[in-house]
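Sending over a structure as structure tokens; questions will come in a sec.
For this view, one protein chain was removed and the others were kept in their places.
Going in written order, the chains are labelled A and B, and every chain counts its residues from 1.
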Amino acid sequence: MSAEQRLRDLGLTLPEVPAPVGSYVNCVRSGQLVHTSGGLPFDGERRFTGKVPTDLSIEDGQEAARLVVLNRLAVIREELGSLDAVSRVVSLHGFVNAGPGFHDHPKVINGASDLLLDIFGERGRHARLALGAASLPLDAAVEISLVVEAI
Amino acid sequence: MSAEQRLRDLGLTLPEVPAPVGSYVNCVRSGQLVHTSGGLPFDGERRFTGKVPTDLSIEDGQEAARLVVLNRLAVIREELGSLDAVSRVVSLHGFVNAGPGFHDHPKVINGASDLLLDIFGERGRHARLALGAASLPLDAAVEISLVVEAI
Partner (left out) sequence: MSAEQRLRDLGLTLPEVPAPVGSYVNCVRSGQLVHTSGGLPFDGERRFTGKVPTDLSIEDGQEAARLVVLNRLAVIREELGSLDAVSRVVSLHGFVNAGPGFHDHPKVINGASDLLLDIFGERGRHARLALGAASLPLDAAVEISLVVEAI
């Protein structure tokens, strides 16, 4: 199944590629791997700011994680020309803006992982790191980076 | 020296491969590298929960780190067939569930690094990142991911 076709079937469109919020680039390819920078929940504007679960619910956090995946995929499509050039999602690092007593990071980051599975099928199954950051850039609810393998 | 033989000499057995606590997989191989997901201190059941050094001592944290390495090695053995197929431990990312005043992350994560050196010898020497997370999934004391190179 084509990831681009699957995206259309899901009625999803990728947001504009966000401008990096510092002196770095959105991704770097080395060999077969594309390393994306940590992405924040942007879709043209900044969304989902604050901490989970005090300022935002777990469900909001999941939506934020989905949104970051969509803008990371926009970065990857720009780099590779098409999501169909992704042969495998290798790894996902997901950081939740959470206080010291939060334990449900996996539920929040599942918002990202589930969407990758939905778009890429078996090729979307990735290794994952999910944990709580003391604070995140621009007070974003989540920050996520991806490494994908290109055909 | 065979890593599998060394494991037997140390009287260690690897725990069962843990089920991921979310919609991801335990590891992904891309080229020569196997990227594991972040592992928690499981050996059949959840162990070593809470923060270092308030809920758990540094020594407990070291034990937790050892335990995560053992279950990460179970993942790697399942992927490669044998620990002897590991040509090098490339990198270890170790996160300690710690409050804002903790500074001894290296001591805690040495529990993981020392065991890798003990099992793999020179091939076990790895690049490392050790730091404090505001919170960790399921309130685990440590979370550790590995990247290893396969023969």
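Here, contacts are C-beta pairs under 8 Å (C-beta built on N, C-alpha and C of every residue); 3 or more make two chains touch, one makes a residue touch a chain.
Keep in mind the model is a prediction, meaning the values are calculated, not measured.
Peer 1: Which residue numbers on subunit B touch the omitted chain?
Peer 2: Touch set of subunit B with respect to the missing chain: 31-33, 88-92, 98-107, 109-110, 113-114, 117, 125-134, 147, 149.
Peer 1: Can you list where subunit A touches the absent chain?
Peer 2: Counting over the whole complex, subunit A touches the hidden chain at residues 20-28, 30-31, 35-38, 51, 93, 95, 99-100, 132-139, 143, 145.
As a working rule, only the chains that are shown with their structure count from here on.
Peer 1: Taking each chain's centre as the mean position of its Cα atoms, how many Å separate subunit A from subunit B?
Peer 2: Here subunit A and subunit B have centroids separated by 25 Å.
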